[in-house]
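Quick notes on the structure that follows.
In this view, the complex is presented without one of its protein chains, the others remaining in place.
On to chain A.
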Amino acid sequence: MNPFWKVFLSSLEFIFMQRNSQEKAADVENVPPVISTPHHYLISIHRDRLFFVSVIQTEVPPLFVIEFLHRVADTFQDYFGECSEAAIKDNVVIVYELLEEMLDNGFPLATESNILKELIKPPTILRSVVNSITGSSNVGDTLPTGQLSNIPWRRAGVKYTNNEAYFDVVEEIDAIIDKSGSTVFAEIQGVIDACIKLSGMPDLSLSFMNPRLLDDVSFHPCIRFKRWESERVLSFIPPDGNFRLISYRVSSQNLVAIPVYVKHSISFKENSSCGRFDITIGPKQNMGKTIEGITVTVHMPKVVLNMNLTPTQGSYTFDPVTKVLTWDVGKITPQKLPSLKGLVNLQSGAPKPEENPSLNIQFKIQQLAISGLKVNRLDMYGEKYKPFKGVKYVTKAGKFQVRT
């Protein structure tokens, strides 16, 4: 695997080149992640309009490479605030230094953001000013403490004046709803993201009211698996700062509540250049909470020239080039259901479109985890102080599609 990584290091520009050539291709997203060329295999990921490409010569696990590439992209994001061509160009030296630290001859070295930040300090305006005055560099010259300990994710000697631990329980509903409104497929992808600012070496345990919900989970390496197996308690020494504690999936076997319904009627008349479009959104099982931030996106068929619609609420746009209709609805008030209706102008003479567009729906419900997951309590051991604790719940639409 080594030949590849070397190429990788010296070929950031190759990534740009690749990106440019691919962008000309009709649909960037449809570039398969593993491409074979006569002598090499290219494994690529597509993130924020950038392709990260790795070139390999021998048999390696592609997931290993893809995971690593995502990690690289995450790190850039973390360091530069955005992962874009401009950001990479602006920080080319740091990019080099980071890649050097992350990878040695095809073997990943340090990929934990905590450790990297100790080795190479992220660029800030203040620091660059200080550096130019004092002549010091943004490369740390001591061995990061966490690198080799059994808890590589946490550095030693963390100190805060305000000790806080926040958890965000974020659940996304992935669903496919068919024409008649019945659920074809639904599941919940949940994550618990944590922001922990605690001094010293705190040992936390987080327990749930209903841990049975979690049958399919992926853990951050800090979680003690044995404790979870035996007691269904998340016990861990947390990394410092922001991190994803667990992600979980509640599958369709357990009933997944669908918080909204859509009434739709989209029809195109045979041999005429227009059609009718009418959709209405209403709340369903919303557990008494308000559904907000609703957006409906529809990829209209190619023959659609323009749309002439009236929303009862919010605003809509139609992009005649990409044929994407976006309706920004906002909040649902049950008294007056939002609807969008009007006429569709078709290209004259073209046959009636065969396919019906799917509706893609986004929404958000604050203070609710739709699966019913609830945190019971958070305990801290190992340190004396009393931390400030908080849990926030939010439910969002993930890949939520309604077929028409």
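The criterion applied here is as follows: a contact is a pair of C-beta atoms (placed from the backbone, for glycine too) under 8 Å apart; a residue touches a chain by one contact, two chains touch by 3 or more; residues count from 1.
Going forward, contacts and distances are computed from a predicted model.
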{"item": "Chain excluded from display, named as in UniProt, from \"Tax1-binding protein 3\", \"AP complex subunit beta\", \"Subunit 2 of trafficking protein particle complex\" or \"Thioredoxin domain-containing protein 17\"", "value": "\"AP complex subunit beta\""}
{"item": "Contact with the hidden chain (one of A:D48, A:D104, A:E164 or A:E292)", "value": "A:D104"}
{"item": "Which of A:N210, A:S251 or A:S267 contacts the chain that the document leaves out", "value": "A:S251"}
{"item": "Hidden partner interface residues of chain A, rising order", "value": "1-2, 6, 10, 12-13, 29-30, 32-34, 36, 39, 41, 44-46, 56-64, 66-68, 70, 86, 89-94, 96-97, 100, 104-108, 111-112, 128, 132, 135, 137-143, 147-148, 150, 152, 174, 176, 178, 184-185, 187, 189, 215-221, 225, 229, 244, 247, 249, 251-252, 299, 301, 354-356, 358, 360, 399, 401, 403"}
